[in-house]
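Only one protein chain is missing; all other protein chains are in place.
Going in written order, the chains are labelled A and B, and every chain counts its residues from 1.
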Amino acid sequence: MTYFNEKRMKKKLKELAQWVDGTVIGDGEVEISGVSAIDEAQAGEITFIANPKYLPKLNETRASAVIVSKAVTRGEKPLLSVSHPYLAFAKILAFFSQKPYQPKGIDSNAWISPTASLGKDLTLYPFVYIGDHCSIGDRVTLYPGVCIGDGSSVGEDSILYPNVSVYSGTTIGKRVILHSGVVVGSDGFGYVKEGKKNVKIPQVGGVEIEDDVEIGSNTTIDRATLGKTIIRRGVKIDNLAQVAHNVIIGEDSIIVAQVGISGSTKIGSNVTLAGQVGMVGHIEIGDNVMVGAQSGVGHDLPANQVFTGSPAIPHREWLRSVTVFPKLPEMRRTLIEIEKRLKKIEETLSSSEKEK
Amino acid sequence: MTYFNEKRMKKKLKELAQWVDGTVIGDGEVEISGVSAIDEAQAGEITFIANPKYLPKLNETRASAVIVSKAVTRGEKPLLSVSHPYLAFAKILAFFSQKPYQPKGIDSNAWISPTASLGKDLTLYPFVYIGDHCSIGDRVTLYPGVCIGDGSSVGEDSILYPNVSVYSGTTIGKRVILHSGVVVGSDGFGYVKEGKKNVKIPQVGGVEIEDDVEIGSNTTIDRATLGKTIIRRGVKIDNLAQVAHNVIIGEDSIIVAQVGISGSTKIGSNVTLAGQVGMVGHIEIGDNVMVGAQSGVGHDLPANQVFTGSPAIPHREWLRSVTVFPKLPEMRRTLIEIEKRLKKIEETLSSSEKEK
Partner (left out) sequence: MTYFNEKRMKKKLKELAQWVDGTVIGDGEVEISGVSAIDEAQAGEITFIANPKYLPKLNETRASAVIVSKAVTRGEKPLLSVSHPYLAFAKILAFFSQKPYQPKGIDSNAWISPTASLGKDLTLYPFVYIGDHCSIGDRVTLYPGVCIGDGSSVGEDSILYPNVSVYSGTTIGKRVILHSGVVVGSDGFGYVKEGKKNVKIPQVGGVEIEDDVEIGSNTTIDRATLGKTIIRRGVKIDNLAQVAHNVIIGEDSIIVAQVGISGSTKIGSNVTLAGQVGMVGHIEIGDNVMVGAQSGVGHDLPANQVFTGSPAIPHREWLRSVTVFPKLPEMRRTLIEIEKRLKKIEETLSSSEKEK
């Protein structure tokens, strides 16, 4: 499938080059009307090579132009040379694909509390529920099955996809995107044992999701016990992640699918947690930290470093150790053999000692 | 709980034997009216032993007949001897439990776009939403809270359970089953850093789910960036799995609960990924591969082999290494001790050398 903008808008390659701050190698007059992957691109489209392993396809693609890094200086097709091809691709794709927002209005099958405060130019689909004293900003889109609990607010230009559940007392910023099945504000998992019985700790705090956050399908964000769970500006969370009560995730951090973050843990800004990472509660992760997939983090991690493993250790150490892991049986055999040889030597020495 | 068909249909054991291509050992005239687990079965029911560890229960069950493998040649009860007891059980259970489809019609509380194309004999529950230009095949069942985005299609005889969310531009085949909370077509997790800021890569591709696919509760399937995410014919996915953008899963593969597959990875046909497996993006997994639970796969895997571990290695190697893992502290102590012994020997030799 190829993406075209509906009106088949065309742009000259040299115009796109201006848009992404790149330079044309070859014919800048060629007209581009869409963006496509390298194997599927057709004449009239632009494609990109971000990963050098696809360079052999440079002259095979049917695309009319190719976005390349500055390392590529010539090709049979017109090239758009940029310092960051994937970023240029993203921008050109956005250019061709973005449509201006058009409000669809408020469907008569949406249920809206008379005490809710509604902005203008909304798109509220059937079977949307908006509780008492909610505040919905301008140009917000709520798809079918979205439920906004009492006293919550959704900032302007935000989009909540079908069947998103927002509990009461939640604050959602501007330009936030919540994908289907996201749950925001459910009770934190807090119990205390009285004998064997689990006594529930009331979860009376809230959740604040700042501007420009995007949260993937079926991810869950629990409300705080006291205080707030906070997802800071620009954070992007993938599908099926778990963010427990009182967690704070710093600006621009990336949380990949199926990550689990336990209660009260603080994630710095610009952190990347790869898929299926698990974090215990009450720890702090420094800014710019990266944690490898499936890692388990049980302690604070200092800023600006890469960690992997369960339990997580510095990534390079982990790499060296996992390389040895498959050699463990051999190492064990060697150890046993060495002990035999040692014993033999010791016996030899002992008997020669006696000989003296 | 025992499963009976509602009309209490009865079949003679010899008739069931014909149905599953087995042979009766003992009285083939005994009448069977239901299927039950070995501990709960009552007179009039058939049960099964698929796992030899339950063989001691063969003569204890109250069932009137037992499905067994060909290794079992006699028992106190009539036996139904087959080459694959669990398969025979599945077929006999289906025989007793399956009811013919009866359409319930279109509830007046379903919201259906006037531009949608609807097949015949539908079952559309209240609070179903069907967007513009959708196509819904004959005998489709959509439970309450199902949302079908604009331009999507659902093939005949498919069943979408409550609160399934299908984004726009999704193709769903025939006889597909999507369990509650499944999300199909949400945006792939694609960003590119511009400084620290995460720039969203528009996700303008689609998702295609082929015939006879079943997807478990709250599993998420992202749409492609460009092109399509594809789930091929006969694939079965368990609950809470994550399938990222541009992933392709080959025919008849089995994806167990909580597996995560990163973007653009291609899974072959007849592959089995056990629970909680994680896969990085842009790799290829050969046909008939099996990957053990909780494994982490970072590279291509060749066909027809079994892998386990994080990072995944051939299963037998992994088995040998994990057996050594608990012996690491002992190995380390041995190493230290060996070094002392060695040093002592070296000193002995060195002094005896000097003596000379």
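Throughout what follows, a residue touches a chain if its C-beta (ideal position, glycine included) is under 8 Å from a C-beta of that chain, and two chains touch if they have at least 3 such contacts.
Since this is a predicted model, take the numbers as computed values, not measurements.
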| item | value |
| --- | --- |
| Hidden partner chain, touching residue among B:His84, B:His133, B:Lys193 or B:Lys266 | B:His84 |
| Option from B:Lys11, B:His179, B:Lys228 or B:His245 whose C-beta touches the chain left out | B:His179 |
| Chain not shown: contacting residue from A:Asn59, A:Asn304 or A:Thr348 | A:Thr348 |
| Residue among B:Ser33, B:Ser158, B:Asn198 or B:Gln258 that touches the chain left out of view | B:Gln258 |
| Options B:Pro78, B:Gly216 or B:Gly263, residue touching the unrepresented chain | B:Gly216 |
| For chain B, the residues touching the chain missing from this view | 1-3, 35-37, 40, 51, 84, 86-87, 89-91, 93-94, 97-98, 107, 109, 125-127, 143-145, 161-163, 177, 179-181, 214, 216-218, 234, 236, 238-240, 251-252, 254, 256-258, 269-270, 275-276, 293-294, 310, 322, 325-329, 331-332, 335, 338-339, 342, 345-346, 349 |
| Where the missing chain touches chain A, by residue | 111, 127, 129, 145, 147, 149, 163, 165, 167, 181, 183, 186-187, 189-194, 196-202, 204-206, 218, 220, 222, 224, 226-228, 240, 242, 244, 258, 260, 262, 276, 278, 280, 282, 294, 296, 298, 309-311, 313, 317-318, 320-321, 323-325, 327-328, 331, 334-335, 338, 341-342, 345, 348-349 |
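Simple rule for what comes next: only the chains that are shown with their structure count from here on.
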| item | value |
| --- | --- |
| Intercentroid distance (Cα basis), chain B paired with chain A, Å | 25 |
